[in-house]
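One protein chain omitted, others in place.
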Amino acid sequence: MGELLWLIPALPFAGALLLVLFGNRISRALVSVIGVGSVGISAAVTLVLGIEYLSSRPAFIRQEVWQWFDVAGFSPSIAFHLDALSMVFIFVITFVGFLIHIYSTEYMAEDKDYARFFACMNLFVGSMLMLVMADNLLLLYLGWEGVGLCSYLLIGFWYKEPENGYAARKAFIITRVGDTAMAIGLFMLFQQFGTLHIQSISTEAAQVWSIGNETAMIIALLLLGGAVGKSGQLPLQTWLPDAMAGPTPVSALIHAATMVTAGVYLIARMHVIFALSPVAMTAVAVIGAVTLLIAGFAALTQYDIKRVLAYSTISQVGYMFLALGVGAWSSGVFHFMIHGFFKALLFLCAGAIILALHHEQDMRKMGGLSKKLPVVFYTFLIGAASLAAFPLVSAGFYSKDQILWLQLAGENGNIWLYLAGLLGAFITSIYTFRMVFLTFYGEEKTHVGHKPTWAITVPLIILGVLSFAGGFIELPHNFGHVVLFSDFLAPILPAVTMVPDFNQYEWMLQLLAAVVSLGGIFIAYLYYYKKPELIESIHRSEFAMAIHRFWHSGWGFDQLYDTLFVRPYVYLSKVNKKDFIDSIYTFIANVTQNFHELFSRTQTGVMRNYVAGIVVGAIMILTISLLL
Amino acid sequence: MTLTDFQHLMPLLILTFAVLVSMLVIAVGRNHKIMYVITAVSFLAAFASLFELRDVGRYTIEPLLVVDGFGVFYIGMILLTALLISMLSYAYFEQREERKEEYYILLLLATIGACVLVISTHFASLFLGLEILSVSLYALIAYLRTRERSDEAGIKYLILAAFSSAFLLFGMALVYASTGTMEFAGIATAIANFTELPLLLLTGFGLMIVGIGFKLSVVPFHMWAPDVYEGAPAPVTAFIATVSKGGVLGVLIRFFMEVDGFRYPTLVLIFTIVAIASMLAGNLLALLQRNVKRILAYSSIAHLGYLLVAFLTGNQMGVEAVTFYLVAYFITTVGAFGVVAMLSDKERDAEQLEDYRALLWRRPWTAAVFTVMLLSLAGIPLTAGFVGKFYILAAGVNTQLWLLVVMLALNSVIGLFYYIRIVAVMFQQADAEVEMEPRGRLRPSIYLASVGTLTILTLLLVYIGVYPTGLLQVIEGMLAVATP
Amino acid sequence: MELTFYIAAAVAVLATIMVITRFNMIHALLYLVVSFLAVAVVFLTMGAPFMAALEVIVYAGAIVVLIIFVIMMLSLTREDVEQEKAWLQPKLWMGPALLSFVLLAELVYLLVIAEMPADPAAGSYVDARAVGLALYGPYVLGVQLSGILLMAGIVGAYHLGRQKKKVIHRFLQEKEPKKERSTVL
Amino acid sequence: MSAIPMETGLLLAGVLFMLGLISVMIRRNIIFMLISVEIMLNAAGLAFIVAGSHWAQPDGQIMFIFILTMAAAEVSVGLALILQIHHQLKTLNSDAANFMKG
Partner (left out) sequence: MILVWLIVILMAGGVLAWISGKINRALPRWIALGSVLAVFGMTLYLWLSNPIPVLDSAWLIQFNQPWIPQWGIDFRLALDGLSLLMLLLTFFLGLLSVLISWREIQTKVAFFHFNLLWVLAGITGVFLTMDLFLFYFFWEVMLIPMYFLIGIWGHENRRYAAFKFFLFTQASGLLMLLAILGLYFIHGRQTGLYTFSYFELLNTTLAPEAARLLMFGFLAAFLVKLPVVPFHSWLPDAHSQAPTAGSVILAGLLLKTGAYGLLRFVLPLFPTATVEFAPWAMLLGVIGIIYGAILAFSQTDLKRLVAYTSVSHMGFVILGVFSFNEWALQGVVMQMITHGLSTGALFIIAGFLYERLHTRDIQKMGGFWTTAPKMGVIALVFVMASLSLPGLGNFIAEFLTLVGSWQANNWLTVFATIGLVMATIYSLRIMQKIFFEANRMEQALPDLNAREMLIAIPMVAMILWLGLYPQPFLDTARPSIQEQLQAYTASPPPPVAMSQLTPQVQLTDTIRLNQILKASRHDPD
């Protein structure tokens, strides 16, 4: 078993390679077949392996394809590792990826760079799979950077617009900052353990380090740096809203469902090390909490539908971090999965809307679409409910509720984190339904052009079902206590240590969460549907508008980084374009030249001067004789 | 004077004989070609006669001359150089209206002077050799009387050389006054008794250095060099740069080795300062110079500075280094001036940098030869100049003359700049306006000798650069005889 | 003898000073003859009578006369003397003279403080015979070499001194090649 | 016989040498320069005689003869050259002969 493992990432890679080599010469249909097919087969292989895995439940499956290199004992392999954790990720990546690929065949149908798009998408899926299947951190890093590249290429897919290029570069560079921290973390890990093999590190770290070990803390924080960059968490979150410049399927796949959760994967994967460092854990949780709030507020003020979703992604990933931060590993992963479903769904719906409205993304110009695009409307509603954690019937409710619950019930929990999460939930439901009301209700403001066909609707429906039903595999104690998911992950991710005797309060918290969610929906209903004039009145307030602008700009992080880093760097670079060190050499050359001119002046051509020269020489010689 | 004495002076006798024959030939009738052949043959014959003297050991002709390995090697070097210069002269003078015949007589005479210099062991022979060389050179420099620059160069050289000779003589007189002998060996024994040099003697040495320094054109006695190089006909310039300096350097080495002047810090200091100043001034002066002959003049000042570095090591290795470097320098300089002579036309020498623009495209072979010569001067590998410079550096490092060695390295870099500049000019793309051929050229066959000579020189240069072992063996063999 | 030496020396120095300060070349040469004669007397006092004779014959006789001939050939005029006067301005000769005096001072100092080697022999009279024997004994090669030296001088002087075709200095020429002019125009 | 100390003789030679030297430096007329050089050579010869007389050897005198020879050769060539220059420059000003410089 496991012989097929390598096929999962290899197929998309092969697809990408074929498309790069021949993409321009084959028909669009064939491009679609290769592009979608490779991911599809990959998904099928995943399914087969998944079933096998579930039936036999080994600790993990490993397949080494070849030894990458071996330098003085540093010998990472190109080897794949399949366990429950990666299984979840592979599943989301291949299936959601497959759906998005199908969706893209319609969405990108008009684009002339059709083959390039699918090549990049395939490459992305391959890299992402590499990331989650790697059995050592170096291979993980390969996938990690690979998805960064694809993200770059896809954000800047429509490269004619300089802003897109800018957004693409921003994404790559900012994530690279995080990667740098991660790379340093890898150096340290290697120094400590002489290997980057994840299993070995995990086993040894637990033996070698006691809790609170300083090295472990530094390493954990460095890895967190990488995670923060990729996952768009504070303080490296600024690239993600801009990344919406790419085509919408890209946003759905990369910037919502999969790549941005790589950080979550990394932390979950290296949970042993994180668990050894309370400081790092706290950092993870705090970052998650702050990020989810900041992003939530920012989302409230956006008009671009994709930007709202982008900020909501940041915010939701914040929840995952929150979960990881208290050691609720499987809750974090669970929320990742559910989020993957509903966020992909929301993005794809948004894409369908955008396509229908001739690439209009401003929600103020939308409205009344519930009749025109019924499938989109209903699926969007499911997604929105899930995002807003609509009580009981949405998957999001269960996954988010678990996180909130564990903030108090978990041993590492903290009331403030809980409150932040709760506030976040409230804001989430406001902006989610703000979006729903602005888009689908009210009067129609833009004519609907393209009506989605099966290639769009089928993925939407499937994702809708998943967003709805996905939650039922993991239910809280008082709702039947289904623990399929956490059981599945249990061999890999330890369970949270609970505060004793806290279970009796669970229903209260659930109720609170439900109220908050519904309250948010109600406020959205009130302000954006029932009484839009309330918004007008807010807009009249100078103070409110200042805050609005501040939130709209993503809390001014862009401006801050601009003044702190970008401008000084560019200034430094421009001011020294001519390379001042060069002028040192020019100076030396000039001095030499001046000497030349000085000496040349002695060659007057007048004989008497030459005689004088000889006499001076004679005097010099005699003086030396005299003095010595 | 015995018969053996004459046998040992065979090369000089041959040359003197050639002078006489030449004068007779001129008296009968002037013919450039015959004169040329007589000169070349006599140089060859004189050189051939040296083979008899190869294993001479040390044969002294009291009190003036000594024939030993060192002397024989230097004479050989001088004779070969003179031969090469005479080969290059034919085409050069053929296109000029002057009477050409006396040139060869003067060339022979000057060569005799240089040969006497390197085998002299006595102030009298030193002085006479030097003067024979100088007096011949006065006329040679001003040989092309139609050029005002020749005259200017001639009179400058004449006055300054006589002036410096006066210094030399006065210095000799003082040395003589303080030691009572004019033989090198005698002086050596006389000063061996002194723990410290008496002031009178030191003064004498100092004044002699002025005279010698002038001939070597080292700073600060160098100022005549560029003017004379520029004004003199190209082959004569080559002669001044090589034979004249080589001869003087030869006698300087002989004298210093004999009296072991390196024991005295005063003299070493003087020479050190002179060496550094020569390197620096020579290279800096040449830096942006636009006249090729002047560049070569300045570069020769610098090269003399390099040579002094090896000279200052004051040991066998240093002498060998000097000798080796001189061979390389002779070949290179003659080659370079040969190219200048080749390119010169009836009215003036090809001395402006402009004359060399795009030479590679016009006359690739000449340009290549010149490039090789310049690279050798710059001390780039595959040429003899590199091995020479390496040898000097090795000698310097061996004796730990770090200051001098570092200065040499530094100066080599400055030097590179102007050599490469000439090369760069030659390698520039041809403008349409550049004339493809200089005016008034002779038929190609006349250049045969010049072309052949340059080819030989280039091959020699590269051969020594690639495989210096042969030359090294000869030098070691010959000089080992000189210093028992 | 000593007195003779000092008088002669004084004359020589004075005459030489006169030589170098005269504007008229012929006057200068006459002083030069005086100077040479005085030096010849010094030679006599030094015990070198043969050299004294040679000094008079060759230096004062041949060489100076040669120079006078040349000056006459060049037919120097009153203006030349004036010009000579103009050239010999104090500001022109002060610097060089200063340099020379530094050198002189050093030389004198060196000569004075130098310990002279002890006298080897009291009688330092070297007569013509001894000179002749030495000259044609050990120094015979030197004589031959001086012959060669003279030959070089003769050949050189002959070549250079030949009256040549009229060549006008470029500054005085009306000319300059047509080519240049055409480029200018 | 020679009661004159050597330093006195050398001093005289030195003074004469310097006078010649000064003259070479301050004079512009080429003939004067030539004459001055002759003075210097003569002074050098004097120094040889003094030294020779001191050591009671003929060598000093022989050197003087050689110097004499050289001076003669030199003057002859020099004068020939001066004639040339006068023909061309119409002046004997040595400063005028400064076409080559730099």
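Chains: A, B, C and D, in written order; residue numbering restarts at 1 for each.
The working rule: a residue touches a chain if its C-beta (ideal position, glycine included) is under 8 Å from a C-beta of that chain, and two chains touch if they have at least 3 such contacts.
None of the values given here were measured: they were computed from a predicted structure.
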item: Visible chains in contact with the missing one; value: A, B
item: Of A:Glu204, A:Asp487, A:Glu506 or A:Asp562, the residue in touch with the unshown chain; value: A:Glu204
item: Candidates A:Leu4, A:Ala109 or A:Ile184 - the one touching the absent chain; value: A:Ile184
item: Among A:Trp6, A:Tyr107 or A:Tyr152, residue touching the chain not depicted; value: A:Tyr152
item: For subunit B, the residues touching the chain missing from this view; value: 361, 375, 380-382, 386, 390, 393-394, 397-398, 405-406, 409-410, 412-413, 416-417, 420-421, 424, 427, 429, 467-469, 472-473, 476
item: Chain not shown, touching residues in subunit A; value: 20, 24, 56-62, 66-75, 77-78, 116, 138, 141-142, 144-146, 149, 152-153, 156, 159-160, 162, 165, 168-169, 172-173, 176-177, 179-180, 183-184, 186-188, 190-195, 197, 199-200, 203-204, 207-208, 569-570, 572-574, 576-577, 579, 581-582, 584-585
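In this text, only the chains that are shown with their structure count from here on.
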item: Rounded Å distance between subunit C and subunit D, as computed from the means of their C-alpha atoms; value: 4
item: Gap in Å, rounded to a whole number, between the CA centres of subunit B and subunit A; value: 78
item: Subunit A and subunit C, separation of their C-alpha mean positions in angstrom; value: 99
item: Subunit D: positions in contact with at least two other chains; value: 6, 10, 14, 17, 20-21, 24-26, 28, 33-34, 50, 52, 54-55, 57, 59-60, 62, 66, 70, 73-74, 77, 81-82, 84, 88-89, 94, 97-102
item: Multi-partner residues of subunit B (each touching 2 or more other chains); value: 124, 128, 131, 135, 138-139, 142, 145, 148, 154-156, 159, 163, 177, 180, 199, 202-203, 226-227, 289
item: Contacting residues of subunit B [partner subunit A, same complex]; value: 155-156, 159-160, 163-164, 167, 199, 202-203, 205-207, 209-210, 213-214, 219-224, 226-227, 265-266, 269-270, 273, 281, 284-285, 287-289, 414
item: Contact footprint of subunit D on subunit C as seen in their complex; value: 1-2, 5, 9, 12-13, 16-17, 19-20, 25, 28-29, 32, 35-36, 39, 42-43, 45-48, 50-51, 54-55, 58-59, 62-63, 66-67, 70-71, 73-74, 80, 83-84, 87-88, 92-93, 96-97, 99-101, 103-104, 107-108, 111-112, 114, 116-117, 119-126, 130-131, 133-135, 139, 142, 146, 149-150, 152-154, 156-158, 160-161, 164, 167, 169, 172
item: Interfacial residue positions of subunit A with respect to subunit C in the complex; value: 608, 611-612, 615-616, 618-619, 622-623, 625-626
